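A single protein chain has been removed from this complex, and every other one stays in its place.
Note that the chains take the letters A and B in the order they are written out, and that residue 1 is the start of every chain.
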Amino acid sequence: MSHRVLHPPRAEPAPAITVNLHRAAGNWAAKRASARQLVDWEAWREEARRVRADAVAHLPELIERLEERVRAAGGEVHHAATAEEAAAIIVGLCRARGTRSVAKAKSMTAEEIGLNEALELAGVEAVETDLGEYIVQQLGDRPSHILAPAVHLSAAQVAELFGRLSGEAFDPEDTAALVAYARGVLRERFLTADVGITGVNMAVAETGSLVLIESEGNIRLSASLPRTHIALMGIEKVVRDWTGAAHLMQMLPLASHGRPAAASTSIVTGPARDGDDGPGELHLVLLDAGRSAIRGTDLEEALQCIRCGACLYACPVYRQVGGHAYGSSYSGPIGAVITPALERSSPETAQLPWMSSLCGACAEACPVKIPLDDQLVTLRAAAQARDPHRGEAALFEAWARLWSRPAGYRATARTAGKALGPLWRKAARASGDGWTARAPFPFDGWTSTRDVRSPAGEPFHERWSKRRG
Amino acid sequence: MDEASPPVPLEGRAAQPRPGLDLVDEWRARWEELDGRAHRAESLEEARAMAREMIGAATVARWHDAPLEDIAQAQAPAPEAEVSLLVADVAVADTGQVGWAHGAGRPRGAGVLPSRQVILLCEDGVVASLADGLTRLGATAAPPPSSLVLIAGPSRTADIEQRVIRGVHAPREIDVIVYGGIE
Partner (left out) sequence: MRVQLFVTCLVDLVYPEVGERTVALLERLGCEVAFPAGQTCCGQPALNSGYPEQARRVADRFLDTFAASSDPVVAPFGSCVHMVRHGYERLYADDPGRLTIAREIGGRTHSLPGFVVEVLGREEVGGRYPGEAGTPVAYHHECHMLRGLGEAAPPLSLLGGVRGCTLVETERADQCCGFGGTFALKLAQVSTAMADEKLDRAIAAGARAIVSTDVGCLMHLDGRARRRGLDLKVHHLVDLLEPEGSL
């Protein structure tokens, strides 16, 4: 069972969290505006796209080079074809070292493979060290945004949680005290854990270097203090060289925070060498899990994603329903594309491409120019082809037959205007100026919440004929 | 084997260079926007004196680079020390970052655990672009150092209702003292 997919998507507004999501989206929009002031945004986007597209186009070669360089630096590389394999590899590494506690830094890829559950089953305690992830984990909840996992929670909920955990009282307005509490608890973890597990933002094939980007510092701590560092990475995260990596190291924080640098960037090449007192072992776990399969398809560009979270902030639907509604480890527009793409549009994921009004805000926000809106349309066609909705397919077939000829189109117009008109008026309480409050199937979904304008008695083309001959 | 397509030449700089400012001033402006603190010293001796004054009697975890000797009065292991005392190898004007390579005499814990950090940086280490900074740090060497770090101000989180709090796991207050001239 894939851990990517938790449940079928639920497209309901979530007013309780919408206010938090709006605040986050508003902050992000302001940051985005400042990023556009700082750099020639469109030129930078195109270069970022080129760097990522190059990596995806040459993926097998670059992964091979990456592996060779990581090994040359003393690291070990493990290949996982599936999520289950990746989790098993990591659990195996922990078991072989008699590991009892793990410091885990935020990684979407770890979510994707259900790593926490796998470690728990193996009797290894894995505590999330990212503040938002820690909160979510302690609540038994799930993260709802790539960058801000606790964005759906309120300060009051956090204060209540910390109060329960510590036995002390916390004031929800005293954010510094809440953070200080978590810092204290998690510091203990960094100092005692045997193994640190992180994700990877990008891996530079040129030198076998892993780049870890963050705001809090917990990733650096997880990768520095424990004796063993396990880094889990989707294979698409490789980049060819340092020129490209330098560009992306600026683009990622520009897209998510409006600044050309994140608070902390760690560059790890192999285990500690030459007097560096860091981990004596470095293990890189490379996850495929459906990624190779979408190369060469029209969904390939989705592999360019650098997990900046911009599309989530830009999406008006995400803001209404929240991350959990997508029912998968990746939410928002990128989630609606990558999850069905990687899962080959399983029935559980088939509805995801419809969680969108196709407004295009995601594609516009994407720093690597993934045409997310076009890909959603591609996925919709794939879902219909695989699992047709008979009634709808018949409707569109009839529509195509009629509307590909003017005679058929006009016949529909006459029916809509004249026959359906009286039908609507019969079924509806007309408001007098062409608007009705009740419409027949399939438009009753509309009139449950909105009035609808009745088809005109005389369509434009008839008026034209009458006046112009 | 396929070759990568040649990169499109870019303007290169993150922001319009501000006329009249030198690289150190450009770096400093970015660094301070990120809530870092910066100081200029004409010489290494002056920088050491400034650091001594900033630290006072606080307990220090320091690296063993020569410029850092005889500054701290009281030392403590990194997990307990109040202040860390480091040397940075580069600063990047475009991004406001400060960076270093870990290695012998430069333990990782001292680089991140204490909540206050004082960093000495020679003016020669200030470069324009991140690409330059990475090259200086040895990122493009075969192989690079096992650990490089670039920081851009204090650590921060906005995980609780988007309220920004500094100093989550990594330092909350960072002072960088840039000294000019050659020692």
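Basically, contacts are C-beta pairs under 8 Å (C-beta built on N, C-alpha and C of every residue); 3 or more make two chains touch, one makes a residue touch a chain.
All figures in this text were calculated on a predicted structure; none of them were measured in a lab.
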Among the chains present in the display, which ones are touched by the chain that isn't there? A
Of A:E68, A:E125, A:E188 or A:E397, which one is in contact with the hidden chain? A:E397
For the chain left off this view, which of A:G296, A:P316, A:P347 or A:P440 is in contact with it? A:P316
One chain isn't shown here. Among A:E85, A:D141, A:D194 or A:D451, which residue touches it? A:D451
Residue numbers in chain A that touch the chain omitted from display: 11-13, 15, 18, 29, 316-317, 320-321, 354-361, 363-364, 374, 377, 380-385, 392-393, 396-397, 399-401, 403-406, 408-409, 413, 416-417, 431, 435, 437, 442-443, 445-446, 448-456, 458-461, 463-465, 468
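The rule is simple: only the chains that are shown with their structure count from here on.
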Centre distance in Å when chain A and chain B are each reduced to the mean of their C-alpha atoms: 32
Contact residues on chain A for chain B in the complex? 20, 23-24, 27, 38-40, 43-44, 46-47, 50-51, 54, 57-58, 61, 69, 72-73, 129-132, 135, 148-151, 153-155, 158, 175-176, 178-179, 182-183, 186-187, 190-191, 204, 206-209, 215-218, 220-221, 224-225, 240-246, 249-250, 259-278
Of all residues in chain B, which touch chain A in the complex? 1-2, 4-5, 7-8, 10-11, 14-15, 30, 34, 79, 92, 94-97, 102-109, 111-113, 129-131, 134-135, 137, 139-163, 165, 167-171
